[in-house]
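Take this structure, written in structure tokens, and hold onto it; I'll ask about it next.
Every protein chain but one is kept in place in this view of the complex.
Entry: chain A
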Amino acid sequence: MGHSDGDHGSDLSADDSPWSEGSWSDDDDEGSLSFEDSGEGSDADSDEPDAPAVEESDSSEDEVAPRNTIGDVPLEWYKNEEHIGYDITGSKIKKRDREGRIEAYLRNADDAKNWRKIYDEYNDEEVQITKEEAKIISRLLKGKTPHTNVDPYPDYVDWFEYDGKGHPLSSAPEPKRRFVPSKWEQKKVVKLVRAIRKGWIKFDKPKEEPNFYLLWGDETDTADNKRQGLSYIPAPKPNLPGHEESYNPSVEYIPTQEEIDSYQLMYEEDRPKFIPRKFDCLRSVPAYEKALREGFDRCLDLYLCPRTRKKRINIDPESLKPKLPSKKDLRPYPRTCYLEFKGHNGPVKSLSVEATGQWIASGSSDGTIRVWEVETGRCIKVWNVGGVVHRIAWNPSPDRHILAAVVDHDLLLLNAEVGDEDAQMKTKGLLQIEELAQEEDNGDKKPAVKWVKHEKFDGIMLIHHKAVSTVEWHFKGDYFTTVVPSGDSRAVLLHQLSKKHSHHPFRKLPGLPIAAVFHPSQKMFFVATKKFVQVYDLQKAQLVKKLESGVREISSISIHPGGDNVIVGSKDGKLCWFDTDLSTRPYKTLKNHSKDITNVTFHRKYPLFASSSEDCTAYVFHGMVYSDLNQNPLIVPLEILRGHSSSDGRGVLDCKFHPRQPWLFTAGADSVVRLYCD
């Protein structure tokens, strides 16, 4: 507590001091000076009676004592008074009249002795110092004695002389210890001696041995010249300077001002570390300010960077590309556009080729279905169905000219009205339907499918409970399947044309169904969901296989005519080839398209398959499947077919092969159907 009190007190005084300094500082200084001088001031007065006040004091006052008798009181007290104090008789001493600054300055400027004048505030008079006094002051300021003749450090003269006196100063007897050798000293000496003897302490400086010698002598012995320890990875050498680092680079290496400005917009790591500059001559090149820093960075790299051996491949990029067999050997395949079928007013969403390959049908989002003659490119039939045609499929049986088309939500079966009379009759017979048959079927739930006669086109309408996405025929032409993606347990439906009967065999599917296809020769059924392809045996009604595609979303599926190979197109532009005998995973995944694949298809006869995509291209591949089970299928990309133009971000929407010829039909979003031939 006391300590803190003390602190407080000192604090207070510290507080006080500025005030006192502020008011007194000037006075103090001059006062002190005057105080020193006051003794000798009288001499000066007597010598040079300059000021009248001084004269006055001379006449009336005693020489030694100060004129003013107020004592050591603050002069502040007399600040506002007429007088500055009292003389020895008690009468007031009047203040002198203050002269103006300018006058004082003028007077001082003229007077050469001005520097010796000092104002004595205590006595209110001006005192002039003599030269001797000035000398004394200067000596004092230097810290010497005031008078020159004083020697502060005289040689010491001993006043007492011991020599010849014969007796000590003290009469006490010498103690014994003065005559006995010190035990501790001896111990110390013994210690030192021992240390010296044993060589613990050495006095001579260590000899300088030659620093350098022939370190690498005979290098013939290779066994010795192996580095011990782990494999040494030498640090990579620093990059050698290029033309741009020259002090005088050619003009093209110096960036323009705009380019330098544009560096500021770059990310810090992309920004060039070094901006070339040009100097006209060698003498104007300054010291490189980052020299030390770069040296240091190199040091850090050397001892802090993990070193690993990286194989830097310096190869021709062409050699990375796989060698393909000559395309000539793989002919025929569609290469060039031979025909364009023009007539639709909107994107052609789907097309289908008749079993004999004489006609094709195409459905468009302008609400029409057209049938074209392949050879001539003539449109021979148009149906205006009044809704977007999503999918169209021609009955694969050559004597049943029935078109199955997905119009808006539902499926429409049409008589294509082509071919000879017999076939026409047969088709018409198939498309007859009794209206009353299905009324009794109506239970508490809305039926999955209703077969209704379509009056206008003389066909059958299959009204589904939800929107249909695809339709696919069985190879015999009697059965067909539709997929209702949002149909839950009734998503995949099987229909029989001859009996006008539908059912939904699959209760549960892993994910949304995308497409469903029949096996081309056996009683198998493929359902493609978003990521998997399920293979069912229809006879045993059980799941046979589950193919994992590994793609994000399957968009289309096609089965090889042999039935063992499946290709799947995905919405991320990948095409997967499954060899179902080999594995449930893709035998090969090809990333050929930059956008969604819309359709994939196999050729019936030739070893060809194709994919069409939204990026306005269609790829044609050679896909040979060998009967030898040991040999893997051979896949060779053959041709990129271009020609369709993009419309509304969509490209080629469908592609189908001709059943007999190596021809490919593509349906584009630009409302054109193209035929590519060899």
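Quick note on the criterion: a residue touches a chain if its C-beta (ideal position, glycine included) is under 8 Å from a C-beta of that chain, and two chains touch if they have at least 3 such contacts; residues count from 1.
The working rule: contacts and distances are computed from a predicted model.
Participant: Just by its UniProt name, which of "Ubiquinone biosynthesis monooxygenase COQ6, mitochondrial", "Pescadillo homolog", "Sedlin" or "Geranylgeranyl transferase type-2 subunit alpha" is the chain not shown in this complex?
Facilitator: "Pescadillo homolog"
Participant: Out of A:V285, A:A541 or A:L629, point to the residue that touches the absent chain in the complete complex.
Facilitator: Once the missing chain is taken into account, the touching residue is A:V285.
Participant: Have a look at A:P181, A:G229 or A:G649 and name the one touching the chain we're not showing.
Facilitator: Considering the complete complex, A:G229 is the one touching the chain left out.
Participant: Identify the residue among A:W359, A:Y619, A:W663 or A:Y676 that touches the chain left out of the display.
Facilitator: Looking across A:W359, A:Y619, A:W663 or A:Y676, the contact with the absent chain belongs to A:Y619.
Participant: Touching the hidden chain in the complete assembly: which of A:K144, A:H243, A:R378 or A:K446 does that?
Facilitator: Spelled out, the listed residue whose C-beta touches the missing chain is A:H243.
Participant: Footprint of the hidden chain on chain A, which residues?
Facilitator: Its contact residues with the unshown chain are 201-202, 205-206, 211-216, 219, 224-230, 232-235, 237-238, 240-243, 245-256, 274, 276-277, 279-283, 285-296, 298-300, 302-308, 313, 315, 317, 320-324, 588, 590-592, 619, 635-640, 642.
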